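Missing here: one protein chain of the complex. Every other protein chain is in place.
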Amino acid sequence: MTAPLLSVRDVSVSFGGVKVLDGINLDVKPGEIRGLIGPNGAGKTTMLNVISGIHPPHHGDVLLDGASIVGRKPSDIARLGLGRTFQTSQLFRGMTVLENLMTGLHHRTSSGLLAACFNTRRHQEEEEATKEEARQALEFIGMSAFADRPGSALSFGQQRVIEIARTLIGSPKVVLLDEPAVGLSLNRLAEFDLLLRRIRDEKGVTLILIEHVIRLVMDVCDQVTVLSSGRRIAEGSPDTVRNDAQVIEAYLGKELRARHPAS
Amino acid sequence: MELFTYLLLSGLTTGSLYALIALGIVVVNKSTGMINFAHGELFMFSGFVAWMLHVQMGMGYLPSFAIAVAVGFLLGAVTNLIAARPMRNADVVGLVLATIGLAFVFRGAARVIWGGKGDYLSFPPITSPDPVTIAGIMVIPQQIAVLAGAIVIMLVFAAFFRLTRAGKMMQATADNAKASRLVGIRIDRIYMLSFGTGAAIAAAAAVLMAPLTLLYPDMGFSFFIKGFAAAVLGGLTSLPGAVLGGFCIGVIEALAGGYISSSFMEVSAFIVIMFVLVLRPTGLLSFGKLRQV
Partner (left out) sequence: MTLFGRRNVLLAMFVVAAVTPFLVNDYYLFIANTILIYVLLSIGLNVLVGYTGQLAFANAAMFGIGAYTTGLLQVRLGWPFWLAFPSGAVIATAVGLAISLPALRLKGLYLAVSTLAFAQFTQWAFLNWETVTYGAGGFKTPPISFAPLPFSKEIGLYYLSLLFVVVLFVLAQNAVRSRFGRAFVAVRDSEIAAQSLGVDLLRYKALAFGISGFYAGIAGGLYSALLNFVSPEGYDLFQMVLQKSMIVVGGLGSIVGSILGAGAIVVILEALRAVKGVQEIAFGAILVGFVLFMPGGIAGFLKAKLRGWEEPLHRTQGGRPPPSTLVTPSEKSEVRS
C-alpha cells in the first residue's frame, strides 16, 4: 500500500449556513487518475478550490506529500507541485500561446528584476531555455503550429488543452482538472482520453478530474469518487460506482438522462 | 452643546444631499453592476441648468427644479448610451475610463457655458436666510427646507421603486439579470432607466442644494467621492444603506470640521472611504450578508 500523494481529511466548508462540503475524505495515490463526479451543486469545484488554496476549509486538513497545505497561499501551493485548470477558460488572452506556456514555467525560473531589466546573459539563457521547453510542451499536445497565435484567437476546446499544457509545464505532482472536456467535439474526446493517459504515463502526473462526460470518466479513471450535496456517497472502481444504487439514484438517474438523452 | 446641535443639524443637512447622490450611485450599481464616474458631473451640470432657468431666465424655483431633474434624467440616459452601453461586456478599465472621459466633457462644457474657473455662481435662497430659534436650538430655515426636501425625494423614489412597473423591473434585474432577461425584461431599457433615474436623483440633490451654497464647475467630483463614500459605507447595493451612509458621512464631516479643524471637513470623506474599502470592503452597514452558492 503506497502512501497517498494527496489526502483530504474530514474537510467541511459552508457558505451562509449551507454546508457545501461536509466531512469529506479523499486519498489519491501517486500515478492515479481519480474521477470526481456528482450532480450540479454537489461541491466538486469547491473541493478543488479547497485543495488549491483558493478557499480555505472551515474544518479539516489537506496534505500534499504528507505535509499540510491548508492556510498557504494558492501560489505557494502551486510551487509545491499542485497544478489546476478551471471550468471556464482562463487562458491569458493578451499573450500568444507560446507566452502562455512560458508563464507556466514562472516558478521554475529565477531571474531577478534587475537581471531582466538589464537583460543579462544569464537571463537571456534562461529565457531561451524557457522558450525551448514551451515549444516542447506544445509538441506534446500536438499544437506546435499555434505557437504565435494570440490566446484570444483559439477555439474554446483548443484553449482548454493549452491550459492543461500550461499547467503541466511547471512539472506538478498533482493536477486538478475541472471539466476539461467541456467544449470538445466527440471526435476530439477520443484523443482526449489518450492525452490524459499520456500525461499520467509519460509525465508521471497524478490527476484528479471533475467531469460530466461520464464516458470519459468511466474510460480513463482508476478510481471514482461520487459527491452529492457535499457528502461522499460512493467511491471505488468505475464499475463498482456505476452499479451503486445510491449513485444511480443521486446522480445518474437525474443528471445523466437529462444531459445525455442518447447515451 | 449648542455647537454640537448646530453641527449635527448642518451635518444631517449636507448628509441628506450625500444620501441622494449615494442613492443615485446605488441605483445604477444595483441594476447594472456599473459605477458611473460621471455621476458627480451630472449633478453639477443639472445644478447649473437650474441656475440658468431660475436666475438667468427668471423661472420659478419649482418649475426650474422639475426641468433640471428631467435634464438630469436625459443626461444620465446619454451617459448610458455613450459610455456605459458599449462597455457592457468590456472590462472594467474601459468602463471607468469612458465614464471619466465623459465627466470631463461635462465639466469642460459647464466651464465654457457658465464661466471659467473661480467663477462661483450663487443661487438666491428660497426661504428667509435669518436663523430662527426653535426650542433653544438655532436653526437656519434653509437647512430645514433642504432636509425636508431630501426626505420627500427619498420617499418619492422609494414609492417609484416599489410601486411602479419601471421600478419593479429595475428591482428584478438587480436580483437576477439572466432570469429577468428570460422573462422578457429588456436589459437595454433597464440600463437606460437606471442611469437616467440615478442622474435624476443627483439633479434633484443639486437643485435642492443650490440655495445653500455656490455652484462651480469643479464641484462634481468632490460630491461624487462623498456620495460614493456613503454608498460604500452602506455596502454599495443597499438603498437604505446608501441613505444611512449619506447621513453618517455628513455628520462625520461636520463634526470633524467643527471640532478638529475646518480643513478636515473636505478630507474626512476620503479618509472614511480609504479605511472602509481596505478594512471592510463589504460595507460597514451590511450585516454579514453571505454569498450564495
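Labels A and B are assigned to the chains in the order they are written; within every chain, residues are numbered from 1.
Criterion: a contact is a pair of C-beta atoms (placed from the backbone, for glycine too) under 8 Å apart; a residue touches a chain by one contact, two chains touch by 3 or more.
Keep in mind that what you see is a predicted model, and the values were worked out from it rather than measured.
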Absent-chain contact - pick from A:25, A:40 or A:237: A:40
Contacting the left-out chain in the complete assembly, out of A:107, A:135, A:173 or A:203: A:107
Residue of B:97, B:134 or B:214 touching the missing chain in the full complex: B:97
From B:12, B:193 or B:232, residue that would touch the chain that is not displayed: B:232
Where the unshown chain meets subunit A, residue by residue: 15, 20, 40-41, 44-46, 49, 52, 54-55, 73-76, 78-79, 83-84, 86-95, 99, 102-107, 109, 111, 113, 116-119, 123, 127, 130, 150-152, 156, 159, 163, 166-167, 170, 178, 182-183
Contacts of subunit B with the absent chain, listed as residue ranges: 35, 37, 82-83, 86-87, 89-94, 96-98, 100-112, 116-117, 178, 217, 221-222, 225, 228-229, 232, 263, 266-267, 269-271, 273-274, 277-278, 281, 291-293
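In this text, only the chains that are shown with their structure count from here on.
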Interchain centroid distance [CA atoms averaged], subunit A/subunit B, Å: 47
